[in-house]
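Only a single protein chain was left out; the remaining protein chains are all shown in position.
In this document, chain identifiers A and B correspond to the written order of the chains, with residue numbering beginning at 1 in each.
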Amino acid sequence: MPLGHYLVLSGLLFAIGTAGVFLRRNLITLLLSVELMLNAVNLAFVAFGRQWGAVDGQIITFFVMTVAAAEAAVGLALVIGLFRHRESLNPEAFTSLKW
Amino acid sequence: MASDALLFYLFGGVTVLGALAVVTQRNPVYSVLSIIASFFGLAGLYVLLEAPFVAVAQIIIYAGAIMVLFLFTVMLLNATREDAAEWDRSHPLYRPFAVRVGGVLAVLLALQLGWALSRTSGLGVPIDLDRPAVSSVQELGRVLFTDYMFAFEVTSILIIAAMVGAVILARKRDE
Partner (left out) sequence: MQGIIEILTAPQTIAYAVIVGVVFMGLQIMAAVMVYAERKVAALMQQRYGPYLVGPKGLLQPIADILKLFFKEELRPKAADAFLFTLAPIISVAAAYLAFAPVPFGAPTTFFGLLDEPIKLQVSDVNVAVLVIFAVASMGVYGIVLAGWASNSKYSLLGGLRSSAQMISYELAYGMSLATVVMMAGSMSLTEMVDQQSGYWFGFIPKWYIFLQPVAFFVFACAGVAETNRAPFDFPEAEQELVAGYHTEYSSMRFAMFFMAEYINMVTVSAVAVNLFLGGWHGPFVPATYGWIWFVIKLAFLLFVYLWLRWTLPRFRYDQLMSFGWKVLLPLATINLLVTAAGVLYFGL
């Protein structure tokens, strides 16, 4: 398969993820969309790594996965904390600076 | 080689459809399930790219651990509906002016992307198969613990920080 196909696929995934972040108003779906974007980047890395026969592309994906795990843990903890206050997952519910 | 293309389109299709479902589903539980399907498609693509270890790590870490965490949270909060209706009015993006400007910008971006894609030449060049793929776990480990040693160790600090942060954030404050 040509490298370009993988890159287009990766771009498509990233676009879907970005659209999700902008269009959805549910904190959980927002976090999921961010995960999609991270995965799009992973795909591009691995495809480039395969193209140049280098191992670095795969190594970077492990770091991205670790960061994604950390992000998910902290993000979900925040979501739980916010939900306790407002009984809502809509980011619009959390516009006040103090409560 | 034909089967390769077939598999690419199969896995790529699963990935993209899964991703679309994540964004379009109303119910977070279904979103989480769709993203898992998407991750399986990605794992298949990694196998096609001769990176089996990444493929398995994708399943173990993403599908097996992170997404269970998401599902767990969704079920714990029991918030399976998007409560959008009451807030829609106040959203700035729903004001007509912002929507128009944003729409124009989005169309411009899409046009630009299409233009750029139509002008690139190297899109159809197949992946260089003369270069051997590095798929052995030994080689991955060697590079990870020599060239990327520092980044690896820093990552462990990141994990600890995230863990402590998550515990403190999610803890019930008893006043």
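Just so we're on the same page, a residue touches a chain if its C-beta (ideal position, glycine included) is under 8 Å from a C-beta of that chain, and two chains touch if they have at least 3 such contacts.
All values reported here derive from a predicted model rather than from experimental measurement.
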{"item": "Omitted chain's touching partners, listed by label", "value": "B"}
{"item": "Full-complex contact with the absent chain, from B:M75, B:V104 or B:V167", "value": "B:M75"}
{"item": "From B:I36, B:L49 or B:A166, residue that would touch the chain that is not displayed", "value": "B:I36"}
{"item": "Where the unshown chain meets chain B, residue by residue", "value": "29, 33, 36, 52-53, 56-57, 59-60, 63-65, 68-69, 71-72, 75-76, 137"}
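Definition applied: only the chains that are shown with their structure count from here on.
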{"item": "Geometric centre distance via CA averages, chain B-chain A, whole Å", "value": "5"}
{"item": "Chain A contact footprint on chain B (complex, rising order)", "value": "4-5, 8, 12, 15-16, 19-20, 22-23, 25, 28, 31-32, 35, 38-39, 42, 45-46, 48-51, 53-54, 57-58, 61-62, 65-66, 69-70, 73-74, 76-77, 79, 82-84, 87, 90-91, 113, 117, 120, 122-128, 131-134, 139-140, 143-144, 148, 151, 155, 158-159, 161-163, 165-167, 169-170, 172"}
{"item": "Chain A - residues contacting chain B, complex", "value": "1-6, 8-9, 11-13, 16-17, 19-20, 23-26, 28-29, 31-33, 35-36, 39, 42-43, 46-47, 49-59, 61-63, 65-74, 76-81, 83-84, 88-90, 92-93"}
